[in-house]
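Just one protein chain is left out here, and the rest sit where they should.
Going by the order they are written in, the chains are A, B, C, D and E; count residues from 1 in each one.
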């Protein structure tokens, strides 16, 4: 299972108490992050875009950290993702994500 | 102005009746689709992902058509986008987007 | 009860089959559209803004029709509402609402 | 796999073209609709509530049809679901779902 | 008025300063939580599902606390609600709600 960015605090107990859910999530995750036609980094940037569009601060921060650490993604690349968020989802989600980007990067 | 997928029926009248809004949108659009750090195709796939996550059928259909025509994007590439939608946004937006994908492709 | 734009097809049966819900909605509605501090027209434009921000085409169309018929609201006034939608919610909900505006006005 | 309400048009091609995604969805679905602590009918009503809260007309209609056919759910039970939608999500999603309820029931 | 989970800090001042709004909310609330066709506990679980689907952390926490205290609802029952959230709304709202569940329960 490549991707573990969503597997925060809550997933430990889920694995222990609800192994059927845990297994289903692992299976889902493996089917999602295949990196076949699109590479894994692009898929991660897409996940970041969706999180930012939804103003999901927690997920945005995790995805930015993850994509910077794993792929040495540049600030400019992430800003190119957030430009789309500005156009499609408006100023408030864009500004929040930009703040988180500078918080993580600096 | 590279991108014109959003410039549907409504934008003609806006250009004529509200040139200040039209100019601002053109300026915004030009600042969004720069294709600098990420290429233009990746940015379009990100726009598609956000539209699908929001269950915005009209935008999904337009983005799929546009990305297929402009970049000869494969069904597998688009499905790799929609895999992320399934994980982050659930079954209903995924199923809707998949239906639209097959509608456009076939 | 001043406002009846939401009382479409579904509300007839509700009034008949579920009078307790109907009464609660009437009470809510009366407490909402008071036209005290803000006038009724401004409140209606706010309802339109929220509907447009949510890409709720059905509600947008109803609110535009209602506000045009009841207050002789101009296209420019409605466009001033939609400008805020563009800034706060992005292009897709803006374009949809603009299309509906021209559909209703023309 | 008990639940198949989401497996509409799009799932046939997915099963054929993307068996890995299809398997993951089946696994997820099986882990979701367990009917262990809560019975299956209650879980279906919860799915209906979420669909109605999101103004997802297509899913609302499917869920109402499914829950009526499978469990002989009454109009009053479904309306008790929609009452919560009214309180938590406002009039527009409530009215849309009520219209669909009467459409399916009658 | 059975349900008072939403009547937090803000409702005291509203009752005092805006009695018309307060009365309308009480009326709405009474019409919503009838516990007629569905029992009150099921209605509360539905409210929890909608809050979780919307990633509304504050409401999720309140609803979990309330449903555990009032009905001695088990962790398994709440997890059966959250399973539907996972399927219909994706990983991020599911993980957030699971974290809150363990926070409240433990």
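Keep this in mind: a contact is a pair of C-beta atoms (placed from the backbone, for glycine too) under 8 Å apart; a residue touches a chain by one contact, two chains touch by 3 or more.
Keep in mind the model is a prediction, meaning the values are calculated, not measured.
The chain not displayed here makes contact, within the full complex, with A, B, C, D, E.
Where chain C meets the missing chain, the touching residues are 28-29, 31-34, 36-38, 42-43, 45-47, 49-51, 53-54, 59, 74, 76-77, 79-81, 83-89. Across the interface with the omitted chain, chain D contributes residues 86-92. Listed here are the chain A residues that touch the chain not shown: 55, 75, 79, 83, 86, 91-92, 95-96, 98-99, 101-102.
In the analysis below, only the chains that are shown with their structure count from here on.
By the document's definition of touch, common neighbours of chain A and chain B comprise C, D, E. Legend note: the chain whose CA centroid lies nearest the centroid of all displayed protein CA atoms is D. The distance from the centre of chain C to the centre of chain D, each centre being the mean of the chain's C-alpha atoms, comes to 28 Å. In this assembly, the C-alpha centroid of chain B lies 36 Å from the C-alpha centroid of chain E.
Residues of chain E found to touch two or more other chains are 28, 31-32, 34, 79, 83, 86-89, 91-92.
Chain contacts here are complete: no pair of chains fails to touch.
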